[in-house]
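Yeah, one chain of the complex is gone here, protein chain that is, but the others are all in their spots.
Note that the chains take the letters A, B and C in the order they are written out, and that residue 1 is the start of every chain.
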Amino acid sequence: MEIGFLGLGIMGLGMGRNLLKHGFKLVVWNRTLSKCDELIKEGATLGKSPADVVKRCKITIAMLADPAVALSVVFDKDGVLESIGPDKSYVDMSTVDSSTSCSIHKAIAEKGGRFLEAPVSGSKKPAEDGTLIILAAGDESVYSEVLPAFEVMGKKSFYLGEVGNGARYKLVVNMIMGSMINAFSEGLVLADKSGLSQQTLLEVLDLGAIATPMFKMKGPSMLKDKFDPAFPLKHQQKDMRLALALGDEVSVSMPVAAASNEAFKMAKSMGLGDLDFSAVYKAVNHGSA
Amino acid sequence: MEIGFLGLGIMGLGMGRNLLKHGFKLVVWNRTLSKCDELIKEGATLGKSPADVVKRCKITIAMLADPAVALSVVFDKDGVLESIGPDKSYVDMSTVDSSTSCSIHKAIAEKGGRFLEAPVSGSKKPAEDGTLIILAAGDESVYSEVLPAFEVMGKKSFYLGEVGNGARYKLVVNMIMGSMINAFSEGLVLADKSGLSQQTLLEVLDLGAIATPMFKMKGPSMLKDKFDPAFPLKHQQKDMRLALALGDEVSVSMPVAAASNEAFKMAKSMGLGDLDFSAVYKAVNHGSA
Amino acid sequence: MEIGFLGLGIMGLGMGRNLLKHGFKLVVWNRTLSKCDELIKEGATLGKSPADVVKRCKITIAMLADPAVALSVVFDKDGVLESIGPDKSYVDMSTVDSSTSCSIHKAIAEKGGRFLEAPVSGSKKPAEDGTLIILAAGDESVYSEVLPAFEVMGKKSFYLGEVGNGARYKLVVNMIMGSMINAFSEGLVLADKSGLSQQTLLEVLDLGAIATPMFKMKGPSMLKDKFDPAFPLKHQQKDMRLALALGDEVSVSMPVAAASNEAFKMAKSMGLGDLDFSAVYKAVNHGSA
Partner (left out) sequence: MEIGFLGLGIMGLGMGRNLLKHGFKLVVWNRTLSKCDELIKEGATLGKSPADVVKRCKITIAMLADPAVALSVVFDKDGVLESIGPDKSYVDMSTVDSSTSCSIHKAIAEKGGRFLEAPVSGSKKPAEDGTLIILAAGDESVYSEVLPAFEVMGKKSFYLGEVGNGARYKLVVNMIMGSMINAFSEGLVLADKSGLSQQTLLEVLDLGAIATPMFKMKGPSMLKDKFDPAFPLKHQQKDMRLALALGDEVSVSMPVAAASNEAFKMAKSMGLGDLDFSAVYKAVNHGSA
């Protein structure tokens, strides 16, 4: 089974490598072509453009940085649209909002192609380890076709119905996560100012009912003032905003998410937007000097 | 080693039974004496009053319902104070605020007794399974003495310094937990109103970085509208209030905890105070009819 | 001086009448033409369409219901764009967001016309009394030209710079207003539940440093459960949302506005969106049964 793969950034590289390791044939393309070198050494073929990749493969997977790139790869010259058509499937695993996803879907459908959105939960490490969670929505026949690839890239995939639902699940999850990192940060600051050991608090938390991989992973680096961006704060804040906007559409009052969003905004205004989203801890601390 | 044990309620019964099973000798007392029957069948001896229990044992452990009971067991007629003195230790594992703990500590110290507060993290099941987390603070020599009993009742115990610190750690943990259950509830309601499956959301959450035993345990019953009180909402709200008061003392701004507290207050005003704290989900839903 | 006037709804009727009374000649148009009858009896001339009105007048003022209508009156067949050009000015006094305003501005400028946005602060009564506050922005020469008309319709007008600024000031004012009506509602509910007289509270408030026309006007009807829509709650909520979005763009953390917005959303979900914005009081009460 030959698969096209567009986008070999932080996430895409690990995902593509896992496909190769498990025997899939890949035609790869990346805007900066040199980023394809590693996978070509490992057996992948170079595509000249998105259009070229789609022409050569029945299924093309994309893993791109943001909605703007996701759109340009499809709509620009030499883009996906030039080659897509009946018997071609396009699987966009990038994290985009549902309106971006819908406009890509529409354009591809008009050419007779089939479309699946499949954003993932998980960052660099799960991409490398093949333990992503895949939130797929759109054409169910494409889902069935691409499932063997999903099984290699992720530990679990879900088929979630109509296009847009993948993005919506991801927003809900990220909204919960954003409030949780705020709750965690407030607790760490309160402990510190009350004369308690933050280190001990981490141990206590890790033993109880609210233990989470996130606290275990982020806690120690937060206390060391280390915020290497696994998931940049500005993207977390954007997701909070979009989740609140979704809540606005469907009239759900979410005061805790709203308070969390304002904390992320404060963090952004402090210049922390490019750090990891756990840097909201610095904003909480800042409000408690 | 003979140990006194005061209070055989939901928590105390499981804790006492674990001590018996592991070879400790127990002198037990409970306000409603009939609640002692089970453990007496399993080998415990009946004490006639708190004073009687303390007279007969070097170490007495208490696990009582709330601060009012904790105080009355110590200060009332036939209470702990009547028998406490040099060579006697009192270990209060009830969840009380730090001022209650301090006044008990002071009274016992004046009689020459030694005191350890040791509130626990964990509810009925961990009490039965011996997997509580024990947050001890006060006299370190008592901690060393009672450690064998802690090892039977809990999976881990911490010695946390001066009296009051046990209560403070517990408040911080419960504050984080309270914001988390709100975040979780908002996410579940948002999913539902957006046409997503709440069941699938639970599965997605359970696979990712913010998976927690709490979501796994509470989620399914929340969706079934079941809120048997493992930890009553009114107690959770009280802990949020006390944590915010602690933040007030030490000037920590905690907008997410404050928003969560107001949600719990709304739930209380809806008459949900005696249900499980996860019933805040009903308040979030209520604000989004 | 002959002026075109598009839109004779709740606001426009009073404004147009004031212009007539003070000697301006008016060419009027309204989608439902019958609404023009009154002013025609009072001396106005009927225009057949927006294009017709603009053709006949150097200056045309519009006072339309919402952004959608504001756009259609300009861009649709027989719309403003068909007749606008050099020596023609268009003054849009409707409340629209800044992007709507900017797209109208752009289209008119391309035809050589001049544009001023001039949203107002004030509702039905000030429109009738000629005591609106006019927030003008755009072409300053148009502002000078139309000033005599502004002086008749309003008690004060401001020239605020580039197109979009009028809308922005209005958002800021409405955001403050939205938080204030929430604060007021919370105070009224707290008084009631604490056994205090709400009526006395209104009197106390009206005598002190935080007395405002709004509390004086809305308070008594809120207590009577009367919420005739002077300014519908759903529009207030939309303005809160847009103000928060503006804060998002410029990285301003506004936790109080965010909490207020969530209260308005709860009110909307309770079906109160078409009532006056002071009906958020019902939502606050609802959360405190």
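Simple rule for what comes next: a residue touches a chain if its C-beta (ideal position, glycine included) is under 8 Å from a C-beta of that chain, and two chains touch if they have at least 3 such contacts.
From a predicted model like this one, the values you see are computed outputs, not experimental measurements.
Asker: Using the document's definition of touch, tell me which of A:209, A:266 or A:279 contacts the absent chain.
Answerer: The one listed residue touching the chain not shown is A:266.
Asker: Touching the absent chain in the whole complex: find that residue among C:1, C:40, C:68 or C:214.
Answerer: For the chain that is not drawn, the touching residue is C:214.
Asker: So which of C:33, C:147, C:180 or C:223 would be touching the chain we can't see?
Answerer: C:180
Asker: Where the complex has a chain not shown, which of C:21, C:58, C:77 or C:156 is the residue touching it?
Answerer: Residue touching the chain left out of view: C:156.
Asker: For chain B, which positions touch the chain that isn't shown here?
Answerer: Touching the missing chain: residues 241, 247-248, 251-255, 258-259, 261-263, 265-266, 268-269.
Asker: In the complete complex, the non-displayed chain touches which residues of chain C?
Answerer: 121-122, 133, 135, 155-156, 158, 160, 165, 168-169, 172-173, 175-177, 179-180, 182-184, 186-187, 189-191, 193-197, 200-201, 203-205, 207-214, 217, 243, 246-247, 250-260, 262-263, 284, 287-288
Quick note on the criterion: only the chains that are shown with their structure count from here on.
Asker: If you average the Cα atoms of each chain, whose average lands nearest the overall Cα average?
Answerer: Central chain is A.
Asker: Would you identify the chain whose Cα-based centre sits farthest away from the centre of chain C?
Answerer: Relative to chain C, the chain whose C-alpha centre sits farthest away is B.
Asker: If you average the CA atoms of chain A and of chain C, how many Å lie between those two points?
Answerer: 41
Asker: How far is the middle of chain B from the middle of chain C, if each middle is the mean of its Cα atoms, in Å?
Answerer: Measuring from centre to centre gives 55 Å for this pair.
Asker: For chain A, give me the residues that contact two or more of the other chains.
Answerer: Expected reply: 247, 251-255, 258-259, 262-263.
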